[in-house]
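Input: one structure, supplied below.
The other protein chains are all here in position, but one chain of the complex has been omitted.
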Amino acid sequence: MECPGLIVAPLTPFDHELNVDETRLRRQIDYVIEDCRADMVVAAGVETQEYTYLSLDERKALIRRTVELVGGRVPVMVGVSHPALKTAIALAHEAEILGAAAVQLLAPLRPFAGPPTRDDLVSYFETIARETGLPITLYLNPGPGAEVSIADTIALAKLPRVQFIKESSRDLARVSRLIAEIDRAGHARYFTTMQMLLITLLLGGSGATMPPPACEIARLIVDAFVAKDYQRAAEFQQQFALFPAKWMHRGLAPVMKAAMNQIGIPVGDPYPPYAPLTREEVNELAACLKTTVLARRKLVEAAE
Amino acid sequence: MECPGLIVAPLTPFDHELNVDETRLRRQIDYVIEDCRADMVVAAGVETQEYTYLSLDERKALIRRTVELVGGRVPVMVGVSHPALKTAIALAHEAEILGAAAVQLLAPLRPFAGPPTRDDLVSYFETIARETGLPITLYLNPGPGAEVSIADTIALAKLPRVQFIKESSRDLARVSRLIAEIDRAGHARYFTTMQMLLITLLLGGSGATMPPPACEIARLIVDAFVAKDYQRAAEFQQQFALFPAKWMHRGLAPVMKAAMNQIGIPVGDPYPPYAPLTREEVNELAACLKTTVLARRKLVEAAE
Amino acid sequence: MECPGLIVAPLTPFDHELNVDETRLRRQIDYVIEDCRADMVVAAGVETQEYTYLSLDERKALIRRTVELVGGRVPVMVGVSHPALKTAIALAHEAEILGAAAVQLLAPLRPFAGPPTRDDLVSYFETIARETGLPITLYLNPGPGAEVSIADTIALAKLPRVQFIKESSRDLARVSRLIAEIDRAGHARYFTTMQMLLITLLLGGSGATMPPPACEIARLIVDAFVAKDYQRAAEFQQQFALFPAKWMHRGLAPVMKAAMNQIGIPVGDPYPPYAPLTREEVNELAACLKTTVLARRKLVEAAE
Partner (left out) sequence: MECPGLIVAPLTPFDHELNVDETRLRRQIDYVIEDCRADMVVAAGVETQEYTYLSLDERKALIRRTVELVGGRVPVMVGVSHPALKTAIALAHEAEILGAAAVQLLAPLRPFAGPPTRDDLVSYFETIARETGLPITLYLNPGPGAEVSIADTIALAKLPRVQFIKESSRDLARVSRLIAEIDRAGHARYFTTMQMLLITLLLGGSGATMPPPACEIARLIVDAFVAKDYQRAAEFQQQFALFPAKWMHRGLAPVMKAAMNQIGIPVGDPYPPYAPLTREEVNELAACLKTTVLARRKLVEAAE
């Protein structure tokens, strides 16, 4: 993957029986690759993809289908995070067979109180590394996963197989330091979030991971950055000031699904019990999206 | 189940291939029922049982085996918590077939940032309640599960099928209030932790849930409480002042496994990557256990 | 002071010009000493006394007046917490001149990010200890003061001059351990809060600190405990289940002031900008207090 890189995690559309809707998934993946020019696609790797609600068989089917639908146009990173170690290993084996470019693995929450130690974390990642030849993305997402200290993050980044880091915090003091001590130090490539994208690039980080349609705005930020048009990059970055923050009490997946529905690439509702945005919230979101680069697409789609 | 109730969650012994060691499980369950007089046994329901590391098939096998080994001597509550809704429902169906007395269900972490709303939580528990005729234990364990406010806990307790609550916090301001507004108000039975057991009973709560060998001490607390020998109950409660707190940086499962190994009912090491206590830590733990009622058992066992 | 001990921190009544209302202070102190039989009175020592809103001269006047109004009936502990070290020392000198029995000193918040180290804390308490011959109460109140770890609390408790500890948390795992390692170990006397009073006594702690009128309920808990009537003690302890928890979004001082106004010993409103309870909240509080031992007093007073 070229850097700076835009890694995109497609949302998971469900039908009325809560099965994955493959038609909508296909349409979305085409959008992500053709329109947003994702540098890499994540299959069932981040919580916003609602993969945790799937049974293991459903999740494996989603991974396979995602790889097929990407069709080699860009590399695919397969999420192998699972509380059960053997299941994570089985998913890594499957990723290898499917031709994945990398696996993404959440720094695991210690389930019985207190954070994992550095030894716990290193041992865990080394165990997975012994089982796969693929590069590993260390996925940091406190809540579903562990809170990993700066020192422990650096220790994990120094493992040879850990070649990418996906950071979910918006703590710029932490991220500034980790970009310097990990990415600029040559240990691993550092990826952050949509809110952090421009400053990540300016500080020498490698990019960001996010779902659509945020990735359409992010594409323009990356392009402007590469073209050294920093003012334009900043204008696009400002489009992440209110979107998605103002609706985050609903959670990221519901907001992004609502935005996709707005721009004419429908992906349906969030998996229950999480509620979609109310009609009023959707209207406010639509008004906000009109102030972004997504507005054009929306109008085009609305005219269809 | 009689109240006050002592609910016990057996630890999961693993062999060298990380499969469940049924011989050790049997020995432990006998201890829990015969020696500690558990009022109910939990099958694969709390994180200390390390069930999250198991594949789904392994977990189902553990549940079935636990029910068999209990053999009807006491009721069994089956843990059905699973990130995937359909899997949780399938586990609830299985629990019913196995003759379980109740199912235990974790208030789920919203996986994509921010806490679930009250509507999310109520909808989730109602969905499960429609799928099973069994009483439901609302399991509160922030970290693996959601942080649930006092008001939302009360709302969930008022659901007819929610008949038990397992609280994991040691916040006595919260628990005092919830015992009053839930247990004494007649909505559900309130169970807490070993550290909270005596004050829970004194305030009108219903008991506590814990793994062995803590449950051996807890049995004496409950017995003394029922006998209205409160001073003696307090003396036993003091035995939870240092055990397990002093070793909790290792996590509850490793400490309890080390204590079981000490008292001669071996259950092996924690599931990787979590480390067992070091030799020095084991020695300190042994010295501490000598000051508790577990000392006698230990000496007896050591003499075998 | 005899132990178990009930330490009471009178609320600070303000008049319309926001000066201390001495008439109401006198009435309240008589209530605290004569009716509630406080074992010790705190002068301007805990935040619920709203002393932080006072200028230094006003605070000194409040301390002197409190000592005078207590009039030697019980020992007085003077609060000397102040962000400025020299001011804290000056207050300690004044306490000595006034014949105080002890000084109370908040474990200080490090004002510029991050917690104080153990060395910082020990050095701070040693500096004050060199300046006064009085026993020191280590006051733990994270928020206004530092979050102090279990290990650091024990280190401070071992300082010879630190003879009392006032803990504000309701974390029973923490408090159980600290009572064992500090109070039962002979390093210092451990005092907690109204919610924790009975279990503190049962575990071997020394008592609790609180404002009126909670102390009237607490008196009965302590008396029943001393009389070994633990069931009765538990019944009184249950009266702290809803009061003050249900109104704590207003803060402890406003709730306690409202309760005092209800029982006929008026102390006015909280210091601005903090709002008194609304009429509706007062009515709910009154209904709650009717279920406690304060009900009788209230009726008597209402008849006056």
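The chains carry the letters A, B and C, assigned in the order they are written, with residues numbered from 1 in each.
In this section, contacts are C-beta pairs under 8 Å (C-beta built on N, C-alpha and C of every residue); 3 or more make two chains touch, one makes a residue touch a chain.
Predicted model only: the values in this text are computed from it and were never measured.
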Which of the displayed chains are touched by the chain that has been omitted? A, C
Full-complex touch with the removed chain, picking from A:I29, A:L62, A:L198 or A:L289, is A:L198
Taking the full complex into account, find the residue in A:E2, A:D15, A:E34 or A:D171 that is in contact with the omitted chain. A:D171
With respect to the chain omitted from the figure, which of C:I97, C:A113 or C:A151 is a touching residue? C:A113
For subunit C, the residues touching the chain missing from this view: 18, 47-48, 50, 52-56, 58, 83-87, 109-114, 116-117, 119-121, 123-124, 127, 143-144, 248-253, 271-275
Absent-chain interface as seen on subunit A, which is shown: 150, 170-174, 176-177, 179-181, 184, 193, 195-196, 198-199, 202-204, 228, 230-231, 234, 237-238, 240-242, 245-246
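The rule we apply is simple: only the chains that are shown with their structure count from here on.
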Category of the chain touch graph - line, ring, star, complete, other: line
Roughly how far is subunit A from subunit B, centre to centre by C-alpha average, rounded to an integer in Å? 35
Need the CA-centroid distance for the pair subunit A / subunit C, whole Å please. 50
Where in subunit A do residues touch at least two different other chains? none
